[in-house]
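All protein chains of the complex are present and in place, except for one that has been dropped.
Think of it as A, B and C in the order they're written, each chain with its own count starting at 1.
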Amino acid sequence: MTDERSRRPSEGSRVEAFSDGVFSIAITLLVLELAIPALRGGFETQLVDEWVSYIAYLAAFATIGVLWMGHHTIFSRIRAVDPGLLWRNLVLLLTVSVVPFPTAVIASSFRVGTERDQAAAVVSYGVVGMASGVAWLLLFSYLRGHKRLLDPDTDIHFFRLTEPLITLVGYGASALIGWFVSPPVALLIFLVFPVLYVLRVRSADW
Amino acid sequence: MTDERSRRPSEGSRVEAFSDGVFSIAITLLVLELAIPALRGGFETQLVDEWVSYIAYLAAFATIGVLWMGHHTIFSRIRAVDPGLLWRNLVLLLTVSVVPFPTAVIASSFRVGTERDQAAAVVSYGVVGMASGVAWLLLFSYLRGHKRLLDPDTDIHFFRLTEPLITLVGYGASALIGWFVSPPVALLIFLVFPVLYVLRVRSADW
Amino acid sequence: MTDERSRRPSEGSRVEAFSDGVFSIAITLLVLELAIPALRGGFETQLVDEWVSYIAYLAAFATIGVLWMGHHTIFSRIRAVDPGLLWRNLVLLLTVSVVPFPTAVIASSFRVGTERDQAAAVVSYGVVGMASGVAWLLLFSYLRGHKRLLDPDTDIHFFRLTEPLITLVGYGASALIGWFVSPPVALLIFLVFPVLYVLRVRSADW
Partner (left out) sequence: MTDERSRRPSEGSRVEAFSDGVFSIAITLLVLELAIPALRGGFETQLVDEWVSYIAYLAAFATIGVLWMGHHTIFSRIRAVDPGLLWRNLVLLLTVSVVPFPTAVIASSFRVGTERDQAAAVVSYGVVGMASGVAWLLLFSYLRGHKRLLDPDTDIHFFRLTEPLITLVGYGASALIGWFVSPPVALLIFLVFPVLYVLRVRSADW
């Protein structure tokens, strides 16, 4: 086994390759949800009026982008994989690859829907965000309990559960704000979350 | 040739990269089949009513996920590829990349169809599952007969034909159940299959 | 430069990765062209009646699959890339990634069109096949004239122009047959081509 590992890329590499595929496809598929004007006349107005779709697109793109950054950071500390890690990673990828769906629902709700439709749409996005938080919790807990999968010099505090818990609570709170207060405010929060993440990472050790 | 191999990733690597691409795309394309509410009002109800689509999505996601886990496990034992292996791998990828089709048919049948439509839909999914079983049979038989493609320390019992046979029979039986008994029951079985696989793998040696 | 190459995957690797991405996406996107029944009743009949779409799908899948096999074989002989090779490779990838279009046109023509529509559709597929032949000609000619990009032990006869010429003529002839004789016959030829390629490769040295 050790022998094989020296001959070929590590097992972790292929999990990363598969995960990178899912991340990059999900992030690129988002563009398919932007509505293309199809009726003679008024392209100009339609393209401008679609600005909420663009914000939803940006929020989703940035979210998947920082999720990838997080995944990249985690897996650079992993030196081996086992089935338990693989299926938890699959659950995580599930929450990533489903993102284009609530994004499209948001875009559709601001294009044709009532305010209640918009509220339902941002709640669906919030639920996916919460699911993502749960998936990271699952992954982090597993890694904390299986240190042999990690590089020996990895600080276990790296996998503290605070961060996914904040994600979980943050998206839950945004969903509530979207439902009871204002859908556009929730949408803006979805855009701010990934920006905050990037700012925090930049100031943190790397 | 040996020289080239030391200079570049092994041939097997590129087959894995191409296969990873197909797996990750197929699994991510599934999201395009979820129906986005497009009419003013009732987003909330429509999003909830779509629960069968979500189950079909989960079943297909989990199925492609465990197929990838299986592929990953097999190819970590392969040290060289030849045309015979390549085209059998292509047949396998065909059965993977076609999965979004019956998944969408199931979702559509539960959204608009009669019970007979639903039955036809789950049968189409079952047929794809059976085709997958056949593809794994082809691949395993080939590897059993071409040990020089495998890592020297690979136990040939690793490629016993029982598992793909169980897949073949299992999906065949589910299709029959879907047709003669109940489409929803078949759908639930499609969701249970990958979960069973993960549970079995976890208890098995790794 | 030599130093860098020992530290990181060869330049060729990244071209392969990008190309693998295009091949695997194009081959997986084909599934989106299969028509999903959307009206209550008759799913069963519609799924069976779509058999021409399935044949077109199989033909396109097998074609992209063997094109990938060819690309894999060629690039395993390449040890360096330059801009001239990169853009010729891009032209080749163009002819690959456009394949889902004529495939969908064929499927649509057999679903709703007249025989003349079907003829036009198979001609469009044939034109893409001919473009692919031209792209391979461009690539092979370039490699024959730039041996420094190849592994030193590569036999230049490996890049003889006969094969892409046969592709070019073969797809041209099929298009003519589809236009003047019978569209279904041309469709069957499109399915047979990749099978012949696999048979020929198997008997050839590997």
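We take it that a residue touches a chain if its C-beta (ideal position, glycine included) is under 8 Å from a C-beta of that chain, and two chains touch if they have at least 3 such contacts.
This structure is a prediction, so every number in the text was calculated from the model and none was measured.
Undergrad: One chain isn't shown here. Among C:V105, C:L168 or C:V201, which residue touches it?
TA: C:V105
Undergrad: Could you tell me which of C:G42, C:G70 or C:G84 touches the chain that is not displayed?
TA: Considering the complete complex, C:G84 is the one touching the chain left out.
Undergrad: Footprint of the hidden chain on chain A, which residues?
TA: 9-10, 12-13, 16-17, 20-21, 23-25, 27-32, 34, 36-44, 47, 57-58, 61-62, 65, 68-69, 72, 76, 79, 151, 153, 198, 201-202, 206
Undergrad: Spell out the interface residues on chain C facing the chain that's missing from view.
TA: Missing-chain contacts on chain C: residues 3-4, 7-9, 11, 14-15, 17-22, 25-26, 29, 32-33, 82-84, 86-87, 90, 93-94, 97-98, 100-101, 104-105, 108-109, 112-114, 116-121, 124.
We adopt the following convention: only the chains that are shown with their structure count from here on.
Undergrad: Can we say the copies chain B and chain C touch using the same residue numbers, with more than half in common, or are the two sides different?
TA: different
Undergrad: With a Cα-based fit, what is the angle in degrees between chain A and its identical partner chain B, given to the nearest 5?
TA: Value: 90 degrees, nearest 5.
Undergrad: Roughly how many whole angstrom separate the Cα centroids of chain B and chain C?
TA: Taking the mean C-alpha position of each chain, the two centres sit 24 Å apart.
Undergrad: If a residue has to touch 2 or more other chains to count, which residues of chain C qualify?
TA: 25
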